[in-house]
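Here the complex is missing one protein chain, while the rest keep their positions.
Take a look at subunit A:
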Amino acid sequence: MTSTTTDFPFPPHHSFPPFYTLQPVLSTRTSQLASWSHLIQAYCRHHRLFQLSLRDAADGPLFYNRALGRRLSLKDAREVVEWMASKEGGERAEWVGDKERDRFWVWWRRPEEWAGVIAAWVEATGQKNTVLTLYELTESDATASQEFHGMDPELLQRSLQILVKRGKAQIFGSDDSLGVKFF
């Protein structure tokens, strides 16, 4: 369930050659970075990707437009991610492991936002005060129609931790068979 079969409709600027070279003028550059950020988020949302690896994605359709013969260089891509992770970029990305700077989370929905989505679902389905397994939350048939179905387990844990901090949930059980109870 990590990818959908339909193709992602790339926006027109994806076929615009200068898009692949970071612009020197600050205002142009900012709007370009914003466009990239938006594109990466939309792409990941479409394919339900939660993490990207720059090296893997470098040859993928996102950063490499084969029809155009243009690609975003690794260095520039890294800069885009840096910008996304910054306050200015709305913290829409986060490096996985600080040193490598290769894999990164793409927050097309931030963990807090996911927490809200899950809490709303629990509320709507009347499952407060019931025990649910983490597996069941993302893999069972009951959540097949939900956006968090097939969600990255690590991200799920992070989102649930936010609910725990707010006192709306409690996680318990052993490592590989965790459960959560919502309040």
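We adopt the following convention: a contact is a pair of C-beta atoms (placed from the backbone, for glycine too) under 8 Å apart; a residue touches a chain by one contact, two chains touch by 3 or more; residues count from 1.
In this section, contacts and distances are computed from a predicted model.
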Among "Proteasome subunit alpha type", "AP-1 complex subunit gamma", "Charged multivesicular body protein 6" or "TBC1 domain family member 20", the UniProt name of the subunit that does not appear here: "Charged multivesicular body protein 6"
Among A:Pro12, A:Gly69, A:Gly97 or A:Gly167, the residue in touch with the chain that has been omitted: A:Gly167
Positions on subunit A contacted by the hidden chain, ascending: 129-133, 135-136, 139-140, 167, 170, 172-173, 177, 179, 181, 183
